[in-house]
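What follows is one structure encoded as structure tokens, with my remarks underneath.
A single protein chain has been removed from this complex, and every other one stays in its place.
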Amino acid sequence: MANRILVVEDDSNIEQLVTFKLKNSGFEVFNARNGKEALDFLQKNSVDLVVTDVMMPVMGGKELVMELKKDPKTRSIPTVMLTSRTLEKEIVEGFELGVEDYIKKPFSPQEFIVRIKTVLARRKT
Amino acid sequence: MMEFMTGFSDSILSTYAVFIIGFFIFVNVFYFSMYTISFGAILTYLRRHMFCDYRVIVQSELTPAVSILAPAYNESATCIESVNSLLKLNYPTAEVVFINDGSKDDTLDVVIREFDLVRTERVYVPVIATKPVRGIYVSRKPEYRKLIVVDKQNGGKADALNVGINVSRYELICAIDADSILEDDALIKVAKPFLDDDRVVAVGGIVRIANGCKIERGRVSEVRLSNKLVPSFQVIEYYRAYLSGRMGWGAINGLLIISGAFGLFKRDLVLQVGGYKHDTVGEDMELVVRMHRHCLENNIPYRVEFVPDPVCWTEAPETLKVLGRQRNRWHRGLLDTLLIHRKMLFNKRYKVLGLVSVPYFVFIELLGPVIEAMGYLAVGFGYYLGMVNLEIFLLFFIVSVIYGVMFSVSSVILEEISFHRYPRTRDLVKLLVLAVVENFGYRQITVWWRMKAFWDYARGVQSWGVMTRVGFKK
Partner (left out) sequence: MSSGGRPTGHWRTDRPPYRNHAGETAIFFLFVLVTTFFALFLIAIGSIGLIVAKVRESTVESTRGSHDARTRQALNAYLFSDIPTADPAEDRNAFITQLEPLLIALKIELDIDPFARRHARRRSLKRVMLQLTSEVIGETRIRLTRAFEYFGFVDETVRTLDDHRWWVRAKGCKNAGLMLNEAALPHLERCLDDENDDVRIEAAQAMLDIAGVEIIAPILMRLQGMSLWMQVRLSRSILRYGEHAVEPLVHGMRSEYPVVQGFCAEMLGILGDVKAVPTLLEYIDYTVPEVKHKSLVALGRLGDDRSVPVIKRFLDSDDERLRIDAARAAGAMSSPSLAYSLHWMLVKDTMNVKLAAGEALSRSGEMGLKSLRYAMDLGNEDVRKVAMQYLHEAGVDVHAPREEDGGLL
């Protein structure tokens, strides 16, 4: 069964790019425009991984991860953050929240896929 | 005899009518050109804005450091929130100097407790003479290392700001009102002109009215127009003053007022001119005028700029009574500053300032209400004597209202096409309607307040005189 991935991103460029690349690599991909939509989606569906942007309207990536970690149902879903913020502080904060991996924009789509696969493989073992 | 009387007053009144009409034409031509200049300046600003990534400024070590001065007097209820929001501003190197101006309540204790402050042995160097400083405190917690708290004897806002200037260590100083809310990026945007041009000595930012907006955790989270009438009228007034007024003045380097609620200055120059003057009600305007004067008199090339985009939100008075007091104070400040610097009026040496800015402020801002009020009186008097032709009077009234509406509506339009801060369409419609309505009643009230300011100013000077005389007798 293909791994299910939820992509939370408000910028349609990156959203389409990431979605395309993930689909190409054989994942099943779902989309949400912000943290709220993602939470609503996760109420009803389960996924194997969440890729989220940090800066989004309505509800940002950090808040989303915090909410995910609060709920026992979603706590175990690994999250990968996609961010243009390269400040060290931000990254440390993200990892402290329980984010699995951090991908800085601009990113290499090839590397992105490899990282996603690594996170999923780590989760399986 | 009766005929002589009417003839005499008729000739006075008709001279006055010609004067009023001339003044009216002059004022409106002036406003129109100012508006055109502002429009061009905003366009240029927006274009430059496209090439400015503010994140670069935030991450750079080269960005000039800023000391934010926050004077407080009896603000124990709000001081923690305002200090916290200042500490969180986006800026690479900034310190927050909180000055407790001898508050009678427990402002200092509250701050000491909240931020875990300890007294330091820091030397206070009174470059500008001030009331004595009782102590300088810093926090033991590393997350508050940007905070410096100064406790001083009470001496008023100007004195508190001067202490702040003495204590501050960085090359730019930012004076803000304790009760105003800065947007996260406000400081960067207002610092940008200092980066563009090293002649810039002071920059003013736009001040907007927070009434009606949703405020969460010391931030404006949703911009809305107030439901009340008085603050909404002020929104339009602020638009006119800032977007089509100060923007244009900034473009021709003749900006005389930088709001005390939000301005950024070169510390060196402020020290050179001696800081804020503490015996005037309009210390913010007075400082800017003095800086202009200093640079012009010493042939220092300089610029005073206005940035229409960094946003400082302020709570506007909601009742006519409080608003009246505020306007009265502003007008007295204006009068006082212009009297102090009366030498500049029509003085070629002061270039744009002496020939355009100062005359504008004297004749239109300062004396405008007087001329306007005398117009009302003349109409009443003339009507009483049966000399005023009602139709003509009405026509003139309509023209002047239409002009007033035009400038207000243009300001609203200018804001709408440039910054578009009110997302709800009904707020925009409401603003347009109010731009018409304010001409009937509201404007006349503001004229009255400003008229009264002259009287209060004169009385103020007198009572001060009496006081000294008493002191002299002793």
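In this document, chain identifiers A and B correspond to the written order of the chains, with residue numbering beginning at 1 in each.
Keep this in mind: contacts are C-beta pairs under 8 Å (C-beta built on N, C-alpha and C of every residue); 3 or more make two chains touch, one makes a residue touch a chain.
Every value quoted in this text rests on a predicted model; they were computed, and no experiment measured them.
Q: For the chain that's been dropped from view, list the shown partners it touches.
A: A, B
Q: Tell me which residue among B:Y16, B:Y73, B:Y170 or B:F419 touches the hidden chain in the full complex.
A: B:Y16
Q: Just to verify: which one of B:A129, B:I215, B:I300 or B:L395 makes contact with the chain not shown?
A: Counting the whole complex, the residue in contact with the absent chain is B:L395.
Q: Touch as defined at the start, partner being the missing chain; which of B:Y73, B:Y403 or B:F454 qualifies?
A: B:Y403
Q: Using the touch definition up top, pick the residue from B:I37, B:I340, B:L355 or B:I413 that touches the left-out chain.
A: B:I413
Q: Which positions on chain A touch the chain that was left off?
A: Residues touching the hidden chain, for chain A, are 12-14, 16-17, 20-21, 24, 105-111.
Q: Extract the touching residues of chain B with respect to the undisplayed chain.
A: Given the touch definition above, chain B has residues 3, 7, 10-11, 13-14, 16-17, 20-21, 23-24, 27-28, 31, 47-48, 50-51, 56-57, 59-64, 120-123, 125, 192, 194-198, 237, 240-241, 245, 364-365, 368-369, 371-372, 375-376, 378-379, 382-383, 386-389, 392-393, 395-400, 402-407, 409-410, 413, 416-417, 432, 443-444, 446-447 touching the missing chain.
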